[in-house]
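And then subunit A:
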Amino acid sequence: MASVVRGVFKAMREKGLGNFIKEIRDEGYLKCLSDGNLLQTKIHNIGATLVGVDKFGNKYYEKLQDTQYGRHRWVEYAEKGRYNASQVPPEWHGWLHHITDHTGDELLMLKPKRYGAEHRENLSGEGEQYIYHSKGHALNPGRRDWTRYQPWQSKDN
Partner candidate 1 sequence: MLPAVARGAAKRLLGIRALLRPSPPIAAASASRSFSTALNYHIDSPDNNPDVPWEFSEANKEKVKEILSHYPSNYKQSAVIPLLDLAQQQHGGWLPVAAMNAVAKVIEVAPIRVYEVATFYTMFNRTKVGKYHLLVCGTTPCMIRGSREIEEALLKHLGVKRNEVTKDGLFSVGEMECMGCCVNAPMITVADYSKGSEGYTYNYYEDVTPKRVVEIVEMLRRGETPPVGTQNPDRIRSGPAGGNTTLLREPKPPPCRDLDAC
Partner candidate 2 sequence: MGFVLRALRRSKPFLQSQLSRRSPNPTPLRWISSTSALSKPESSAAAEPEPVPAPERPRTPVGGARLHFASPAEAIEVFVDGYPVKIPKGMTVLQACEAAGVDIPRFCYHSRLSIAGNCRMCLVEVEKSPKPVASCAMPALPGMKIKTDTPVAKKAREGVMEFLLMNHPLDCPICDQGGECDLQDQSMAFGADRGRFTETKRSVVDKNLGPLVKTVMTRCIQCTRCVRFATEIAGVQDLGMLGRGSGEEIGTYVEKLMTSELSGNVIDICPVGALTSKPFAFKARNWELKGTESIDITDAVGSNIRIDSRGPEVMRILPRLNEDINEEWISDKTRFCYDGLKRQRLNDPMIRGPDGRFKAVTWRDALAVVAEVAHQVKPEEIVGIAGQLSDAESMIALKDFLNKMGSNNVLCEGNGPSLLADLRPNYLLNSNIAGLEKADVFLLIGTQPRVEAPMVNARIRKTVRATQAKVAYIGPTTDFNYNYDHLGSGPHTLLEIAEGRHPFCSTLLSAKHPAIIVGAGLFQRQDFLALFSAIEAIAKFGKVIKPDWNGLNLLLLNAAQSAALDLGLVSNHNESIPSAKFLYLMGADDINLEKLPDDAFVVYQGHHGDKGVYRANVILPSAAFSEKEGTYENTEGCSQWTVPAVPTVGDARDDWKIVRALSEVAGVCLPYDNIGAVRARIRMVAPNLLSVDERESSTVSVEMKPPFAEKLSLAPFRKAVDNFYMTDSITRASKIMAQCSATLSKK
């Protein structure tokens, strides 16, 4: 704990107070007060190795000592408010879930870029446009016409 406090003071000294407060806000330390998960992640981060940062800014940490095996890799999301697991891009997914020991950066180098689709976060439940509506639903923009007959139109109309 003492080292933490010492580190804080050190950083304050180096960056100046304004910058320090800005960084605290950006890094989500303020959110920690209301978000226990984030706080715990931040505490975990102390002494851990930063293995890599992906293109979205998510930080991947590893700590091999003093952690339970199987809980030694984790991610700190770049998005501090509405983070969720689908924000991890596929190249980091394998490393994070212990499927492979290659980090995402390595995998990006190893694998040819074959698939064009950019990784997108799963936005289900995040707003009206992302709610699934059935094919005949009035709110579905590509609404299917289920009318299977063609009505008569009088010629004079």
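How were these picked? Simply put, all candidates are chains of the complex that A comes from, given by their letters.
Basically, a contact is a pair of C-beta atoms (placed from the backbone, for glycine too) under 8 Å apart; a residue touches a chain by one contact, two chains touch by 3 or more; residues count from 1.
These numbers were taken from a predicted model, which means no experiment stands behind them.
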Given options 1 or 2, the chain of this complex that touches subunit A: 2
Subunit A - residues contacting candidate 2, complex: 146, 148-157
